[in-house]
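For this view, one protein chain was removed and the others were kept in their places.
Chain nomenclature is as follows: A and B, assigned in order of appearance, with residue numbering initiated at 1 for each chain independently.
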Amino acid sequence: MIALNVNGQSHDVDAEPDTPLLYVLRNDLALNGAKYGCGLGQCGSCTVLIDDRPVFSCLVPLAAVGARKVRTIEGLADKDGPGALPAAFEAEQAAQCGYCIAGMIMRAQALLERNPKPTEAELRRHMATNLCRCGTHMRILAAVRRAAKAMGGGVAEDTL
Amino acid sequence: MTKGRWVLAGVALVVVVVLAAAGALVWHPALPAVAVPPANSFDRALVKKGQALAHLGDCASCHTASTGKPYAGGRALPTPFGTIYSSNITPSADTGIGKWSREAFVRAMREGVARDGSHLYPAFPYDHFTKAGDDDLAALYAYLMTLPAVEARPPANKLDWPYGQRSIVAAWDLLYLRKGPDTNGDRGRVLAEGLAHCGACHTPRNKLGAEDSARPYDGAWIEGWFAPPLNARSPAAQPWTADELFAYLRTGLAGRHAAAAGPMARVTREFAEAPEQDVRAIAAYFANLMAKAPAATNKLQPIDHADVAARASPIGSALFGGGCAQCHEAGAPMMQQGGPPLAWSTSLRLDTPNNTLQVLLHGLKSPAGASGPAMPGYAADFDDRELAALAAYLRARFTDLPPWPVDLRHAAEQVRKGANE
Partner (left out) sequence: MSGLTRRSLLGQGGIVVAFTLAGRAEAKARRRDRLPGHLETYPELESWIRVGDDGRITVFTGKAELGQGLKTALIQIAADELCVAPSAIQLITADTTLTPDEGVTAGSHSMQDSGTAILNAAANVRQLLTEAAAWRLVTSSDQIVLADGVASGPGGLRLSYGELAASIPLDVEAKADVPRRDKGRRLIGEDLPRVDIPAKVSGGAAYIQDMRLPGMLHARVVRGPSDGTRLKPADIEAARRLPGIETIVQNGSFLAVVAKSEWAAIKAMRGLQAAGWERIGPSMLSTDLAKTVRGLPVEDVPIFDNPGPPAPAGARAFEATYTRPCLMHGSIGPSCAIAQWLNGNLTVWTHSQGVGPLRKSLAQLLRVPIDKVRCIHVEGSGCYGHNGADDVAADAALAAQAVPARPVRLQWMREQEHGFEPLGSAMTVELKAQLDGDGKIAQWKHEVWSNGHNGRPTTASGLLAGLEVAPPFPPQRSRPIPMPEGGGHRNANPLYALPNASGVFHFAEQRPVRVSALRSLGAQMNVFAIESFMDELASAAKADPVAYRLAHLQDERARHCIQNAADAFGWSKRKKGSGFAFARYKNLAAYCALAMEVAIDRASGGLEVRRVVAAVDSGEAINPNGIRNQIEGAIVQSLSWTTTEAVTFAPTHRTSFDWSTYPILRFPAVPRSIDVHVIDRPGEPFLGTGEAGQGPASAALANAIADAIGVRLRDLPFTPQRLKAALEA
């Protein structure tokens, strides 16, 4: 059994140590947020936070997580509501098929926690790690801008 | 006059001559500023030739900052003497070389002296560019003068005392600069030692930062990476044939080795645009130099001590299984597509683990929108202890070489910090 801290809760997981975190989250802990998109660290559908940093959970073996804190989209909601980013994405209707969205939200969460006032260029470069095939990019950016404001910051328009 | 006076006069004369000579060495006249030549005053064919040469010389790599415009300078170049920022070589009148005549440009390339007479630091490898022929330099000048001018002043250099004094470079030039074109013989050699300045990264340097002419292409450190030997000391697991090396230089991928990483990745992107026959010539030159390397005995079976390595490092095995095997294990998609096994990676076979740790931390990126190798970095996934275990596992599994004789955890920490050897 391997101990894991996910969204503030401790779990004991009976999985092989080389199992990528993605499959542990989905199959052992029945969490839907992180998704299988490529398993190769190229698309970001599996993005979760480990100690506040965004990672590809499809490439983090269970053995590497240790005592570090894992956060998924399920952990963004609290007693005050669904979380600024999920609320913003819903308000902007920022989804077509929506499969990439949970990963987008976690990727953006990492940015806004570290830098509440990114420039537009910084925002796009940061989000570049994550792919959206439906072409929902404009709304995803609008949702992150909206959430940044709600979180007390904002996205500064580049002069470039 | 007394004998003493003669001696004094003699000494004075020698001092004067020495000072005059030193002055002559140190002091160069400023060349007159010219009006910025209009782009259409240059013959198109000459400009195209210059562009090809700029790709071979990889000017853009050093003269472009990571978030800057091409050739506008500002890239930080770490040296043992401090940090130097590359200059703007677009034809901007105030911040670039717009007011440089061709003569000024040639002098800079051949002698390492700027238009205003000041010395350029040999981080700019004029000790290689000096070998370029007159025609090549004229073409390069034409190309640079037709680039879009960018108004951008690079940051000031941050050099340790006394290296901030440009005039001391004169002494360096006296000791190490062999001025003048060297265009005879094999085109590959001419380019490698001239514009392509391969030795600038691949030849070890002495304490004064000059290439050790007794150890050409023995391998050297550059920006935290070890540029491997390109001669009989090459530790590659498979031979570098001319075709293999050409493919590598052109595409960044070698089917029997690995992908280009670090500074070399940038070089291959430039070589992708350079004239094919020139890149082939360079490849043939080095393939010949490496003809006596150990791999020449053609070891075909890739080494894979999976069980041994797993027993020696169960952590490393778990990390590899869940973090690397998706691409690097036999039967994985990249391998089904003919990717090289890790046993053929030169990085694992170097005496230093640094290149391996660099790739693990930072991954490999293709330029945006381009098709090419992509490997994510594991800086956020693995801590230094885990990186150390993984590096040790890779060495044990994919080579027959002894473990790296360093504290891998410490090495990982240093590489993560960006400390340079």
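Heads up, the rule we're going with is that contacts are C-beta pairs under 8 Å (C-beta built on N, C-alpha and C of every residue); 3 or more make two chains touch, one makes a residue touch a chain.
Remember, predicted model here, so these are calculated numbers, not experimental data.
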{"item": "Contacting the left-out chain in the complete assembly, out of A:Gly37, A:Pro54 or A:Pro118", "value": "A:Gly37"}
{"item": "Residue among B:Gly23, B:Pro38, B:Pro148 or B:Gly418 touching the omitted chain", "value": "B:Pro148"}
{"item": "Residue, one of B:Ala35, B:Ala156, B:Ala214 or B:Ala370, that touches the chain absent here", "value": "B:Ala370"}
{"item": "Interface with the undisplayed chain - residues on chain B", "value": "48, 69-70, 147-148, 321, 325, 329-337, 366, 368-374"}
{"item": "Where the missing chain touches chain A, by residue", "value": "15-16, 18-20, 23, 26-27, 30-33, 35-40, 42-43, 45, 72-74, 77, 82, 86, 89-90, 93, 95-102, 105, 121, 123-125, 127-128, 130-139, 141"}
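Everything below uses one rule, namely that only the chains that are shown with their structure count from here on.
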{"item": "In the complex with chain B, residue positions of chain A that touch it", "value": "16-20, 39-42, 50, 53-56, 58-64, 128"}
{"item": "Interfacial residue positions of chain B with respect to chain A in the complex", "value": "314-315, 317-323, 325-327, 333, 363, 368, 374-376, 378, 380-382, 386"}
